[in-house]
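Below is one structure, written out as structure tokens; the observations come after it.
The complex appears here without one of its protein chains, the remainder shown in place.
Letters are used for the chains, namely A, B and C, taken in the order the chains are written, and counting of residues starts over at 1 for each.
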Amino acid sequence: MRSAIVTRPLDPGALLREVATTRCGATALFVGTVRDLHDGRAVTGMDYEAYAAMAERELADIVAEAVARFGTGQVVCEHRTGALALGDASVAIAVAHPHRSPAFDACRYVIEELKRRVPIWKREHYADGTRQWVDPTGAARPRAAR
Amino acid sequence: MRSAIVTRPLDPGALLREVATTRCGATALFVGTVRDLHDGRAVTGMDYEAYAAMAERELADIVAEAVARFGTGQVVCEHRTGALALGDASVAIAVAHPHRSPAFDACRYVIEELKRRVPIWKREHYADGTRQWVDPTGAARPRAAR
Amino acid sequence: MSASATVLLFAAYADALGTSQLTMPVGDGTTVRDLLAALAQRPGADRLPPSPLVAVNRRYASVGDLVRSGDEVAVIPPVAGG
Partner (left out) sequence: MSASATVLLFAAYADALGTSQLTMPVGDGTTVRDLLAALAQRPGADRLPPSPLVAVNRRYASVGDLVRSGDEVAVIPPVAGG
């Protein structure tokens, strides 16, 4: 198992190779990428900011939980921070398991918990030149800053 | 959308690139590989045989169903046939979607239906030199043949 | 050539019957059930289940479906892809 917050581009193929073992017959991979539309607004790019020290610890906890819950040590997750362009991968999770159902479930567990607990934030760049921090709670949105 | 029964090695990274689009923020990939153990017996390799014409049509139907059910055209599935070594990928499914939940669900749909409906069979090679067709129903197993 | 269908066998079923392809006669009203009954007379057919899956012209079929001359009938072992 391994997890990291990184600033370099992610390489999903490398994660697949990292978790591969002949003991496992099933590999599930999730890749999150920057998309061009959010809540109906055209997005042109994204900044990711992390509370890095805590994010690394929280992500390591989540991966360890997945290993314990789903019975495989072959779990790797990387999250990228910094300025990302459209289509860039922000997160990649690879899980290998002898069987497919727990492989899918463990992969799903990591991304769901990551989105709930890992202190990372993103600021969207819009086609009209403004930027705004994403508030996934839908609560009072902070005004477009800077 | 695309699907194929192939005899060449699978390239999961190529499938990821094929489904990628900036409209989609989530990509789910499943890779099935030949593992070294089945029902407690040491496996050394696997032959995959397909009723190719029907398998191609059935797989195309499944992918089209996933596209219609989950609302994304970004679904690709390849299944390999022939003699595979331990660790070789036998099937790869990539799905990109604006959102992660239907990306996972569509990927899962394709592999579950594939295993239920697509006429492909596999014969395991065991460490003791014998070979046997896998009967997933657990019904009266055919005797080790040839 | 008289009216006939091509019967395809795969994997363990091909091993059991010792062939992967047969030509079997069909007539007016021949069904999948009739074809399976004829197949059951062949040596090795005791190693097939009583009601195997069948496809006619590459689509799963029911035992009551008609088989016409020129049809491709496949007798399909439990699938095990992936």
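By definition in this document, a residue touches a chain if its C-beta (ideal position, glycine included) is under 8 Å from a C-beta of that chain, and two chains touch if they have at least 3 such contacts.
Everything quoted here is computed from the prediction, not taken from an experiment.
For the full complex, can you list every visible chain touched by the one that's not shown?
A
Check the options A:Leu37, A:Ala53 or A:Ala127 and report the residue that touches the missing chain.
Among A:Leu37, A:Ala53 or A:Ala127, only A:Ala53 touches the chain that is not shown.
For the chain left out of this view, which of A:Arg17, A:Arg41, A:Arg69 or A:Arg116 touches it?
The missing chain is touched by A:Arg116.
Which residues does subunit A use to touch the chain missing from this display?
Those residues of subunit A that touch the unshown chain are 32, 48-51, 53-55, 57, 79, 90-91, 111, 114-123, 133-137, 139-140, 142-143, 145-146.
Just so it is clear, only the chains that are shown with their structure count from here on.
Distance-wise, how many Å sit between the C-alpha centres of subunit B and subunit C, to the nearest whole number?
A distance of 26 Å separates the two centres.
Quick one: report the Å distance separating subunit A from subunit C, using the average Cα coordinate of each chain.
Here the centre of subunit C sits 50 Å away from the centre of subunit A.
Among the residues of subunit B, pick out those that touch two or more other chains and give their numbers.
In subunit B, the residues touching two or more other chains are 32, 111.
Identify all positions of subunit C at which a residue touches two or more other chains, and write them in rising order.
In subunit C, the residues touching two or more other chains are 82.
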